[in-house]
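Provided herewith is a single structure, encoded as structure tokens, for subsequent inquiry.
A single protein chain has been removed from this complex, and every other one stays in its place.
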Amino acid sequence: MNGRQLITDAQNTWCPGCGNFTIQHTLKTILSEMEKEGTNLDDVVILSGIGCHAKIADYLNINSFYAIHGRAIPVASGIKCANKNLKVICCVGDGDAYAEGLDHLIFAAKRNIDITVIVHNNRVYGLTTGQYTPTSPLGFKGKSTPLGTLEYPLNPLELMLASGATYIARGYTRKMDLLKTLIRGAINHKGFAFIDVLQICATFFNMTDYYNAQIYELPTYDRSNASIACEKVKEWDYNNKAPISLGLFYQRTAPTFDEQFQHQMSVKSERYPIVKEFLALRQ
Amino acid sequence: MNGRQLITDAQNTWCPGCGNFTIQHTLKTILSEMEKEGTNLDDVVILSGIGCHAKIADYLNINSFYAIHGRAIPVASGIKCANKNLKVICCVGDGDAYAEGLDHLIFAAKRNIDITVIVHNNRVYGLTTGQYTPTSPLGFKGKSTPLGTLEYPLNPLELMLASGATYIARGYTRKMDLLKTLIRGAINHKGFAFIDVLQICATFFNMTDYYNAQIYELPTYDRSNASIACEKVKEWDYNNKAPISLGLFYQRTAPTFDEQFQHQMSVKSERYPIVKEFLALRQ
Amino acid sequence: MVQEVSILVGGKAGEGINSAGAIVAQLLNHSGYYTYMYYDYPSLIRGGHNFAIIRGSDRPVNIHRNFVDYVIALNQDTITQHKQRVGKRTINVFNSDVVRTEGQGISVNTILKSENAPAIMGNSAVIGAFAKASGISWDTVSDVFTRHMPKGADINLKVAKRGYDQVNTINTIKSIGSRRFSVLTGNEAIGIGLVAGGLTVYVSYPMTPSSSLLHFLAENTKKFGITVIHPENEISVILMALGFAYAGGRAAIGTSGGGFCLMTEGLSLAGMAEIPIILVVSQRTGPSTGLPTYTAQSDLHFILNAGQGEFPRFVVAPGDVQQAYYWSAVAMDVAWRYQVPACILADKTLSEGTFSIETEKISQAKFADLPLWDGKTPYFRYADTESGISPLAYPGTNGAVVKVNSYAHDKSGITAEESGIITQMTRKRMKKATVLADAMESYDTINIEGSSEAKTVLICWGSVLNTCREVALELNLKVIQPIVLSPFPVIRMNQALQGIKRKIVVEENVTGQLSALLRFNGITSDAMVLHYDGRPLTPDMLLNRLKEVGV
Partner (left out) sequence: MVQEVSILVGGKAGEGINSAGAIVAQLLNHSGYYTYMYYDYPSLIRGGHNFAIIRGSDRPVNIHRNFVDYVIALNQDTITQHKQRVGKRTINVFNSDVVRTEGQGISVNTILKSENAPAIMGNSAVIGAFAKASGISWDTVSDVFTRHMPKGADINLKVAKRGYDQVNTINTIKSIGSRRFSVLTGNEAIGIGLVAGGLTVYVSYPMTPSSSLLHFLAENTKKFGITVIHPENEISVILMALGFAYAGGRAAIGTSGGGFCLMTEGLSLAGMAEIPIILVVSQRTGPSTGLPTYTAQSDLHFILNAGQGEFPRFVVAPGDVQQAYYWSAVAMDVAWRYQVPACILADKTLSEGTFSIETEKISQAKFADLPLWDGKTPYFRYADTESGISPLAYPGTNGAVVKVNSYAHDKSGITAEESGIITQMTRKRMKKATVLADAMESYDTINIEGSSEAKTVLICWGSVLNTCREVALELNLKVIQPIVLSPFPVIRMNQALQGIKRKIVVEENVTGQLSALLRFNGITSDAMVLHYDGRPLTPDMLLNRLKEVGV
């Protein structure tokens, strides 16, 4: 059996050198592996917000929900609750998921809903041509802050840890093999899986040299140990120069929202008798 | 000089035994002390969301902005940036600040804007008659979740620590003296001050006995030590039975957004010459 | 002669005035009456003054009137604040521990103490007293308590019996038959309408006056075969629901104006991505937080125009429980059939009012088959067809790649920017509006009541129907109520207006929103009666206001 054509005919409009290519390629590889292993790709759904990252919804030839800025995650939660057989993957931006729609990210983690969230974290608003985001370093001079921002960045991994996420990882678009392992792990993880991907924006915030100089892979430790994870997560605060660890920081198993939700669910197809029964009670 | 009448004529409509009375009384005491110490109370603004807690805006006879559900904090940020001489105090609910408007809370902490946020955390939606909130324990049976919630609560203190808040405390409405110290400290603190107040809701979620049995006051330690703070903050997760520490967990000094914002600010009152100058440049 | 009775029950918030009222309504129901209950309460949890007015009649009634025959007083405010409602005929039944007035007083405390019952059961004592005073048989009381008190009927009955025994019958509310109606609120009627329409999930964030729908459905998930989710805020509500609908669920959401604001971006997404969804919006007094527990009809144009860009939507404003039930089911059908957002626009008076429904008479909506993909031709989510309606498939369907998109897109759902595609897809979406409007021709989108001869008509929408209906009966007028407001049934409306000389629009807002919608559709009105203090316009008020405009 030949696998499906995984890329659509849509014209790709990312800039040369954009890290989004790596993420797309990685997902493509993973999808075709999954297909070979027997997953029906009609059971996979990809979601995206709005931004450069989001174009991936057009490019991958699988079910997709190209949502609105900041709101892919609640849609994904609805999809997963509606049909627990679907594999649900969200590709979101840092402006998208850390600014406009931060609350949804936190609540998805809190609920431990079984979806995968990949943040294309280029630390800039790409598609709107270069403003700071919540992970831009202090003093970032973007188009909306020509005098430099006045805010320290958020550390999204720390926030996710505090929110109850059960799979927390960081990847980098110049480390494709690791990225593949992390995303594959996230999709396999039963529960809310979060990967912050340091994605190179070639046009507005090219951090390649900086990252290349700082990154290293996390050593072996008990991934279910929250204290160690917490320490590792704090090593780099997205602002000051420090070693940047890549890999899986934390993983644990816990009941998922969608699964428990199924237990509370009951389906009845004949509706009129139910209504009549109810009305009789009110007499 | 006689102090001002601090309570308005508005009829108070909290339930008997409601913890909001304690918070109001504490604020009243603090305000009158501040007045005695020379603060002009016309320079104080209180904000609130919508909910039982929010009625405090009607009851205190000072400047107030009775905002909308979840949105007191961005308003407060605007006020503080507009006039840094104002003391800005937000009284918000847990549904308000942890559900509807969580992102604003996190960003106010991130910016270290010099406002005080007091969360009336009764762990229930009071005014809408008893639904679960983000801090209700797992399995909470409210009107929207009669079968019990499927989500673990958030630990707001942990989130605040991860968001960069520079003053993090927890009070309890049955410990008024401590509450007073904490709120007073928050108002004095230069930067974003956060107090989660375990507020008794006498009607929908009366946790008095539970709290009384678990609470203790934090011992002395270096309040600027984030690791100790982190550990203390995690001791009780708002779900499982564990000792509940009250007091100031963490405090540090850092530049505030509003202060730096002032530096970027420049005021020009004669506008036409500026406009003409600009137009000339475009010729 | 009309057989009628009105009862006012009043007390503090927390004393169970709402449930006391519901029991009184059932007492009347069990005595053969049509009943209606208005429930008035400020936005607080304990204290203040709550009251309910229960009206019973031998003909259908869906609104209260000013005069009350009985006052059941749990606090003094009930006596002092309602002086304008009472007359010589009025009989007071009251808790003499806290109320000073004339009539039938009982000491609730004494009764509770002797039965060792909690304070919240105090209202059972006065209900018992009321039943006796009004000559309702103990059997009826016992029957109603047993059927309609979810918990502790036994001890409540004991308490009630003591109240019953302490007073005398003064003026009998005659039993007028053994027929019983189903008594339910407007929100409950919407809820069962949605259930009948195939609801699988209800997503909502609490907001008065929609919250009781959330509570009702949450309480009955097992019974109705549905699920209910209450997420972090209204933005999440609509987006989650769109996720459900995309994946094949039948999702409805509910809120009031402020929460609806937060849903408008999702609404526009539903319009562009052609994802069906039901929005129940129950109006309260605005702007902003306004009066959370009081009524209004001031969000019509907001609902009709919310969301950037242009896309078809279905908007229906039921006026009573029959309509609420039927049209909620129809809305479900319409939303999925045409893949458009459908809004059920209610108001506090309808949502939280309690009404009688004649089970035999309710109409059942007819459901068309969904335009599902046949699985034979290649799948295009936005295939352009004659009707503009594209075949539906859900993710997980073998062989279908289901791509939905908030951007302008081509037939496969991939982003497109070319002028030609934009024009075509805009027309595709608008074709659905036309097809929907045509299909609506076979529905009774306009409700016509009252005198068929009358030359003067009261035009109204939503729950004001009930006031107009009653006044029209008294003054021999016609009533026209457009139920579907988008697509506006302009042909039917013009037909309905044939022969009419004088058009008076009656609504609960300050700018005349239905009047504006009519004007927009080429129909001018001769007078407007606008009422906007948050309280329902009652027949008594309307009669006065009509005098002012010379009717």
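Letters are used for the chains, namely A, B and C, taken in the order the chains are written, and counting of residues starts over at 1 for each.
To be clear about the criterion, contacts are C-beta pairs under 8 Å (C-beta built on N, C-alpha and C of every residue); 3 or more make two chains touch, one makes a residue touch a chain.
Keep in mind that what you see is a predicted model, and the values were worked out from it rather than measured.
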From A:15, A:138 or A:176, residue that would touch the chain that is not displayed: A:15
Per the touch definition above, residue among C:377, C:398, C:419 or C:442 touching the missing chain: C:419
Which residue among C:166, C:509 or C:525 touches the omitted chain? C:509
In the full complex, which residues of chain C touch the absent chain? 42-43, 235, 256-258, 260-262, 264-265, 267-269, 271-273, 283, 285-292, 294, 296, 298-299, 301-302, 304-311, 406-408, 417, 419-420, 422-423, 426-427, 430, 509-511, 516, 519-520, 522, 524, 532-535
Residues of chain A (touch criterion as defined above) contacting the omitted chain: 13-16, 50, 52, 66, 68-70, 99-102, 125-129, 131-132, 134, 143-147, 203-204
Against the hidden chain, chain B presents residues 8-10, 40, 42-43, 45, 50, 55, 57-58, 61-68, 71, 74-83, 85-86, 101, 103-104, 107, 261, 264-269, 271-272, 274-280, 282-283
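Keep this in mind: only the chains that are shown with their structure count from here on.
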In terms of C-beta pairs in contact, which of B-C and A-C ranks higher? A-C
Chain A to chain B, mean C-alpha position gap in Å, rounds to 31
Centre to centre, by mean C-alpha position, how many angstrom separate chain A and chain C? 41
Any chance you could list the residues of chain B touching two or more other chains? 101-102, 134, 147
Do you know which chain C residues sit against two or more other chains? 221, 232-233
